[in-house]
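Submitted below is the structure of interest, expressed as structure tokens.
Note that this complex is displayed minus one protein chain, with the remaining chains in position.
Per-chain numbering from 1; labels A and B assigned in written order.
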Amino acid sequence: MPKPNDKQLQMILEDMVVARTQAGRLWNLQRQGQIGTIAPIDGHEAAIVGAVHALETESDWVLPQYREPLGLRKYGPEVLDTFMLYNLGHPAGGHIPAPIKVAPSQISLAASIPHAVGLAWGMSLKDEPGVVLVFFGDGASSEGDFYEAGNLAGVIKAPVIFLCINNQWAISTPTHLQTAADSFSSKSEAFGIPGITVDGNNPSTVYEAVSDARNRAMTGKGPTLIEATVYRLGAHTTADDPTRYVPSEDLSAAQENDPVHTLIKDLKNRNLWSDAKQKEVETVALERMDDAFEKAKNTPLSINSLMDHCFVSDTPRQARQRAFLIDSMEKINE
Amino acid sequence: MPFEFRLPDIGEGLEDAEIVSWYVSTGDVVERDQALLEVLTDKASSELPSPVAGTVIALNGQEGERIKVGDVLIQIEETGGNGSPEIRSEKKNMEIKPEEPSTSIEDQESFISVAPKVKASPATRKLARELTVDISEISGTGPSGRITTEDVKLAARTDQEVSRDSSPMAEYENLLLRKERSDLGYMTPGEHKIKGVRGVIAKNMSASWAEIPHIHSLDEIDASLLIDFRNRIKKVNRHGASKITPLSIVAAATVRALKKYPMMNGHVVGTPAEKIIIPPFINLGIAVASDSGLLVPVINEANDIDIFELAEKISELVELSRDQKITADQMQGATFTITNYGSLGGRWALPIISLGQAGILGVGKIEERPFVVESKVEARPTMPLVLGADHRLIDGDVAEAFKNSVMDDLLEPLNLLVAE
Partner (left out) sequence: MNNKASELSILEAINETLHSEMERDERIVILGEDVGRNGGVFRATEGLIEKFGENRVVDTPISEAAIVGSAVGLAMAGLVPVVEIQFLGFSYQAMHQIAGQIARLRYRTQSRFEPQITIRAPFGGGVRTPELHSDSLEAQFANIPGLKIVLPSTASDAKGLLTSAIRDPDPVLFLEPLRGYRGIRDLVPDEEHIVPLGKANLIKKGDDVVIISWSYQVELSRRVAESLEENGISTAVLDLRSIVPLDVEAITQIVTHCGRAVVVQEAPETGGFASEIIATINDECFWSLEAPVARVSGFDVPYPVGMLENLYVPDEARIRSAVLKTMEND
């Protein structure tokens, strides 16, 4: 059961701090009307980053839901660049370029779980070593796709890791109204696969659990369901007001366990982190985000984008519609 | 120019928000992302962070006031000026104009209007337009009084052979053909006083015949290319294209020839002959048969317009003449005339030149005749032409040159699209 070593812990903390910092800027951009709805990552950093650091980015795929992208820094700068295009509402925001093994955000809850199963399955059919990690939340686990896909994965022994980040809330629905089961990981029994619950605020435990699951998958033993328990420290999204339903004592308690602050304290105590380092990481993180956003805003958008990439090539009808669109815009611009 | 921070739609479809409290005042220096105010929407209360760093110049709203999404909240004079984010403006207005219907078929302003209450299938309506039949005047023999294709054909009285025949000549559009008048050539036995239009015609004919020594030059051309050109050009997407007929093509060729040989456009004044007038413009007269006799409406300054406009004008004037709505004004000042007796079924005639002109071009009906093509005899659609000229002014050489110019253009109608 490998734990992350000190160097890895530092890298994990750096990614977590970057995620937290950039999330703050992202929130502000929305409040300034510059981007669309976003889902804050606050409270989920350890679970996401800890998991990702247990993967091999060259061979392992990550299928996010919608809260994770800022935590996927290990997969390369393209993830952030594409994420900012996505937030801007630019169609290029759906295309994370090859060979980055990250899929774009999935708005339809649990819909990517069968995708993950199929992808893992396909990789093993092709004898391509690697695993697929799919993120989803406590709420998503109630969708039919979760059960169907989990069941199928068990049967075919797909090398997939189901990572359910239980942040206690599905918008305003608390977990006890989401399921009567003891835990979300216990649902693995219905699939005939192992299930385990870990403290999602501790990136090391998440790292360990994912490493184990990865091992199992890579040695032909099939899928694992991991539940990482965290607390959603912010709103569900920028369109949500959690003060309407989150008890303030719960939130305060959770804030005491803030995973980013906890790890900062730990590593500072062990001289693996410093305030200066913190400042540097935060500054660079914001610059990176500003750059990515500038780049996104300067990415050209052609009228043709509306019609492109539906099929490989237009049907005659689509071609007619495309011509009409271009012609109308030309008339407006005259 | 101070930065204007407008209230954004922060809640997926907000229309307005209430200002709860300001965190800054005029004159304060603010940093980027610093909270400026708290607003309350129907979903939640939110703090709005500053997109720029600078000095607050003005607050646009009181605490407790409701302001709309898009209204200016606060104005900030930026420091430094660099790094200020452009607030992305609304996407280019995607107001898409409705696609204009393709006008490859008839121009909806066709001079035959289709009355709204008439029942007829689309195919029948189209046929009516093509045959220039007013569908609202037909009584239909189809179910529920629906107008059938046969009804339309009957009304048009198109030549039986022409409508059955699928050769190019069936396409020859007969602008001047009307319902057969049962009284054509009829007058009750007895004496009738000459008056009105008949009187004018009689007077003019005598004068022309007496004064102008006519020569006539007769010829015949292979009209295949002419017909082909006409069939193709009328489908072109251009105002007036659908009005192009063999007659208007002849008119265009005539105008071109008149430009080359201005003498044909001139006339002799005085008895005995005193002067020759050569006008600087071409006013083309087109002889039209009407219920009250021959009328000759005039297209003024035909030298200045292209074949499309010429075709439109001809079509317009012919219609007015048929309906006898043409005014005296519109029949004045012709410098040259074309008479299309082909529309009456005639092939060869020797037309009479109008006083005040020196020439007239007679156009006969296009019909198939044996024609020599590359040493072989073939059936070809042929158009007879007769040029009448005032021999006081026009000698044989000018007459032939002029006539040849017209014929050349009818044999190669693409010439008519070439700008001078």
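The criterion applied here is as follows: a residue touches a chain if its C-beta (ideal position, glycine included) is under 8 Å from a C-beta of that chain, and two chains touch if they have at least 3 such contacts.
A quick note: this is a predicted structure, and the numbers were derived from the prediction, not measured.
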| item | value |
| --- | --- |
| Touching residue (missing chain; options A:Ala120, A:Leu133 or A:Val206) | A:Ala120 |
| Missing-chain contacts mapped onto chain A | 91-92, 94-98, 103-104, 108, 111, 113-123, 125-126, 128, 132, 144-145, 148-149, 151-152, 155-156, 308-312, 315-317 |
| Interface residues of chain B (partner: the chain not displayed) | 105, 121-126, 142-143, 146, 148-149 |
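Assume only the chains that are shown with their structure count from here on.
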| item | value |
| --- | --- |
| Distance between the centres, which are taken as Cα means, of chain B and chain A, whole angstrom | 63 |
| Residues of chain B that touch chain A when the two form their complex | 5-12, 33, 43-51, 83, 85-88, 92-93, 95-97, 99 |
| Complex contacts: residues of chain A adjacent to chain B | 24-25, 28, 30-34, 37, 88, 235, 238-241, 243-244, 290, 293, 297, 324-325, 327-329, 331-332 |
